[in-house]
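Here the complex is missing one protein chain, while the rest keep their positions.
Chain naming follows the written order as A and B, and within any one chain the residues start at number 1.
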Amino acid sequence: MFKVEKRPVESRLMGYLSPVLAAVLTLVSGALLFLLLGQSPLEGLYTFFVMPLSDLYGLSELGVKAAPILLCAMGLAVCYRAKVWNIGAEGQLLFGALIGSWAALQLLQVEGAWVLPLVLLAGALGGMFWGLIPALLRTHFNTNEILTTIMLNYIALNVLLYGVHGPLKDPDGYNFPESALFSESTLLPTLLDGTRVHIGVLFALLAVAVVWVLLSRTFIGFQIRVLGLDSRAAHYAGYNEKRLVIFVLMLCGGLAGLAGVLEVTGPIGQLVPQVSPGYGYAAIIVAFLGRLHPVGILLASLLMALVYMGGEMVQIELGLPQALTGLFQGMLLLYLLACDFLIHYRIRLGGRATASVAAPVSEGA
Amino acid sequence: MDIDFIINVLYAMIRTGTPLLIVALGELVCERSGVLNLGQEGMMLVGAVCGFIVAATTGSLFLGVLAAMLAGCLMALLFGLVALGLSATQVATGLALTILGAGLSAFIGESFVGQTVLGFKALPIPLLSEIPLLGPLLFNHDVLVYLSFGLFAGVIWFLRSTRAGLMLKAIGETPESATAVGLPVMRVRYLAVLFGGAMAGLAGGYLSLAYTPLWAEGMTAGRGWIALALVVFASWRAERVMFGAYLFGLASILHLIVQGMGVSISSNLLAMLPYVVTILVLVLLSSDKARVRLYAPMSLGKPFHRTQ
Partner (left out) sequence: MAMQLGALVRAASTVLLATAVSAAALAQEPLKVGFVYIGPTGDAGYTYAHDKGRKYMEEQLGDQVTSTYVENVAEGADSERVIRQLAKSGNELIFTTSFGYMNPTLKVAKQFPKVAFEHATGYKRSANVGTYMGRIYESRYLTGVIAGKMTKSNVVGYVGSFPIPEVVRGINAFTQGLRSVNPDATVKVVWVSSWYDPAKELEAAESLILQGADVISQHTDSAGPIQAAEAKGVYAFGYNSDMSLYGKNAHLSAAVFNWGPLYEAKARAVIDGSWKAEDVWLGLAAGYVDIAPMNDAVPADVQQLVMDLKQQIVDGKLHPFAGPLTNQAGEIVVAEGEVLADKEMLSMGYYVQGVEGELPK
């Protein structure tokens, strides 16, 4: 008989193995799914996971797709480390895109090297502002940030729609809901000719490094981790919880806002109603998939981008429905969450399980 | 604006609020046991599609509703196995459930798009429906709306006056002491999660079988999230859930009626009003820290580790 027992210490090995196990389980389930759909499982998996990356162009697109998810997920990871349940990266991204677009449209006729940085800064500040709202609501009014950030996502979307249907609409665009095309000086330079991979991808990588250093090498990062592990300990240590909450939400907002403004000044090149196909929500999965560690998140964001591209690819090549993308994402995350059990517990064949105490164990991380 | 008009608006408010009320009641029970399930939207969608498929193939609305609830339960069971059985983070597990549910429902419902069933019709209750004003308002609904009234009363009664209800609340507050006195924490939490799933499935079924009898991808359009906010709005009190659900329903209806009256405000700005109102109310309710402490289940969202 199988017995479950708690490990005395978390298993490092399992920490690395569990994502692999989850990926394998997802692949097996995916193969079964393809079989169910009357497709060859191997061909299906190949089309889904390998074909999108078969050339340099595919790899460049992977970077383009992963960058906004990665930026949002880095910010979310910092929040989640502090047990601040920010679901609002989507709204922060949209608001950043809106403010960045507004700045870009004001500067249509202006040229100069400082124009683009200014636009990006505007976007990041927009996102920070949108992150500051739930932070203040939580610190000053004790309002649950899960709910306020969800509501703020809807509000940001509607404000953006208002902007693009109203004041920011292209005056020469026949009243269609799109802004004018941004000028050259407000567009991101690309890194490789003939592809869309832009310098924003470098910003995303930079964010990985910055967050890594922040979390592992700085005092504020230490405070964030302590707050997340045990808020009472943080209190007794004299850490200012309010300041930390504001800090993590504004940091996440800034990164998400940057992601938003990078989208409009990069691959899109104008403000449109649909800036994000849910990057902020995908980033939540990515943050957990990468177990809130910068490097893990980097890998997870690439995987997530690949799932999106694979979903498109199986539609084009095999005529399968788009719903597969959601199924794969959901399965992947559920399997991972399930496999993480093995980090804290081990399963033994036979023998007596030792009783374990109901100790508070860090969640998710 | 005559009295009939007002009654009609309130009638629409009840219908609009009903799916929210049903999901929120389920989530409330779930949260009172200490479990936060953010997967409402996914469970609703799977409930909606399964209910519709069964009703369309068997021709029985009753079986459709049962299927919707069962489907919601199965989704909730998945949540339970991962979040309770394997002690995974509840927030992440719930989100995964929502994503999975959206994909799954689109996947299995594909061939049922563009069909319809003869949905639940209003069923006036004899005598009661003839009471002036109140009759047309309360006693001229479809059977699922009556069911929501019953569920509302049932949940209040359960939490207030039954042993099981008290047990559930105790477990939600301090699972450790509940275990110490021999309460079956895990079993109760599983049951609460399953109840939440059944309610989300039922609410999905209400949409696809009574409100707009059709299946279309993503037809719940964010109502699961609203329901989550309603639970906090109600400060975890069942009595207030109905008030919140109907208030949100009223806000949704009014923003449309105001437009019909010729008020010219950007429709996008109007569309965000219900969300702004929700935040404001949340702020008002939660700003009194002591009160929230009093109402929010102490162990909400925290994993409980089995002690076997």
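Throughout what follows, a contact is a pair of C-beta atoms (placed from the backbone, for glycine too) under 8 Å apart; a residue touches a chain by one contact, two chains touch by 3 or more.
Note that the structure is a prediction, hence the values are computed from the model and not measured.
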Residue, one of B:Leu21, B:Leu45, B:Val91 or B:Ala106, that touches the chain absent here: B:Ala106
Contact partner of the left-out chain, one of B:Asn268, B:Ser286 or B:Ser299: B:Asn268
Contact with the hidden chain (one of B:Pro136, B:Pro213 or B:Gly244): B:Pro213
Positions on subunit B where the hidden chain makes contact: 5, 8-9, 12, 16, 19, 106, 109-110, 113-116, 119, 122, 207, 211-219, 221, 223, 252-253, 256-257, 259-268, 270-271
Positions on subunit A where the hidden chain makes contact: 57, 61, 64-65, 158, 161, 165-166, 174-178, 181, 196, 263, 266-270, 272-277, 308-309, 312-313, 315-317, 319, 321-323
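Basically, only the chains that are shown with their structure count from here on.
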Subunit A and subunit B: spacing of chain centres that average the CA atoms, whole Å: 28
Residue numbers on subunit A that touch subunit B, as the complex places them: 4, 6, 85, 87, 137, 140-144, 146-148, 150-152, 154-155, 158-159, 161-162, 165-166, 281, 284-285, 288, 321-331, 333-334, 337-338, 340-341, 344, 353, 355-361, 363-364
Subunit B residues touching subunit A - in the complex, by the definition given at the top: 38, 42, 78, 81-83, 86-93, 95-97, 99-104, 106-107, 110, 175-176, 179, 217, 222, 225, 228-229, 232, 266, 268-269, 271-272, 275-276, 278-279, 282-283, 286-289, 292, 302-308
